[in-house]
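Showing just some of the chains, left in place.
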Amino acid sequence: MSMLHIVNKSPYERNSLAAAVGHMTDGDTLLLIEDGVYAAIKGGAAAGNLEGKTVSVLGADLAARGIGVDKLVDGVSVVDYGGFVDLVEATDKSQSWL
Amino acid sequence: MSDIKKFMYVNRRAPYGTIYAWESLEVVLIGAAFEQDVSLAFIDDGVYQLTKGQDTSGIDMKNFSPTYSALGDYEVNKIYVEKESLEERGLTLDDLQHLVWEDEDDDWAEKDSIRLVSRAEMADVLAEQDILFNF
Amino acid sequence: MKLTIQVNEGPYQHQSSDTAYHFTKTALEKGHEIFRVFFYHDGVNNGTRLTTPPQDDRNIVKRWSDLAAEHDLDLVICVAAAQRRGIVDDGEAERNGKDATNIAPGFRISGLGQLIEGGIQSDRLVVFGD
């Protein structure tokens, strides 16, 4: 069954992104919210974690942190809160990697 | 969806430094009365919750570690522990409590509750669940 | 879909309660059903009516109360967590001999079984925490 993996912490402060990525299986989606969005900055040491994964990022949290869409690694989708709700519906369950 | 759901409680926090481990265990105990198909996962620092020999007298906090050994009596007997998490922390199964349950369908034979699984196997176990509780 | 939302952190210190609010509000606007919002751990602190946030900032507690009034939301505060942290309604005040209450409009205090029931009755559980 497909799963939505939610990460809300900076990958430079916590191990939650690594935990999420380490437990993703085919068909799963990674959603970065709150301080988790820093993982999606191009050129950051943590960006490699996203390779080969289906990744969405919450746009409101990007904007709050001054991260322009041009700064993001290629291939990530920017979603709004409605898109967050849609992702929860489109997957069979969610895991918040707190 | 069937009447019985596959419930999994995902534990990734060390005990005592924060209350999440203890309040998660309180949910598991209450939840046991609801007759769902319950599993527990111990990943990352969550494996520290199960260590033997915890003595909290010096920090004046309640030692809740004996509660884990009572889980078998609540028919909570699928306890998945991630191998890589133990290894990274310099721990082995010998550092953890020996958790058991009695199998009613097998003449009350005492069986191990802990299932040591790799990270990849843990991912598959998570994938099989209907609902995941995160603390 | 039918959703249960869990909030693990109190207002202002962590963004969790904010994100949970925006998610819940948006889900309602999109026509989904919120079976329950369950406040656990420090999340119970979202249910105090005694906050006075700065005038130029959002009022997190009032936002939840207003959303509950508008959509007849079930906002449940875990009793065990509330007792540790001092969130009190009339019943709790009487039971525990407290001389004041602080619960905010639209919230109620109940047991952990309400979270389990949320897990059973809902299509999805979404957890917001630290």
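Lettered A, B and C in written order, each chain numbered from 1.
Throughout what follows, a residue touches a chain if its C-beta (ideal position, glycine included) is under 8 Å from a C-beta of that chain, and two chains touch if they have at least 3 such contacts.
This structure is a prediction, so every number in the text was calculated from the model and none was measured.
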{"item": "Counts per chain label over the entire file, given a single displayed copy of each", "value": "A x2, B x2, C x2"}
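Criterion: only the chains that are shown with their structure count from here on.
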{"item": "Pair exhibiting more inter-chain C-beta contacts, B-C or A-B", "value": "B-C"}
{"item": "Where chain A and chain C are represented by their mean Cα positions, the distance between them in whole Å", "value": "25"}
{"item": "Chain A and chain B: spacing of chain centres that average the CA atoms, whole Å", "value": "27"}
{"item": "Junction residues of chain C, two or more chains touched", "value": "8, 124-125, 127, 129"}
{"item": "Junction residues of chain B - those touching two or more other chains", "value": "20, 131-132, 134-135"}
{"item": "Interface residues, chain A side, partner chain B - complex", "value": "1, 3, 15, 19, 22-25, 92-98"}
{"item": "Complex contact set, residues of chain B against chain A", "value": "10, 12-13, 20, 43-44, 119, 122-124, 126-132, 134-135"}
{"item": "Contact footprint of chain B on chain C as seen in their complex", "value": "6, 8, 40-41, 80-81, 84, 111-113, 115-117, 119-120, 124-125, 127, 129"}
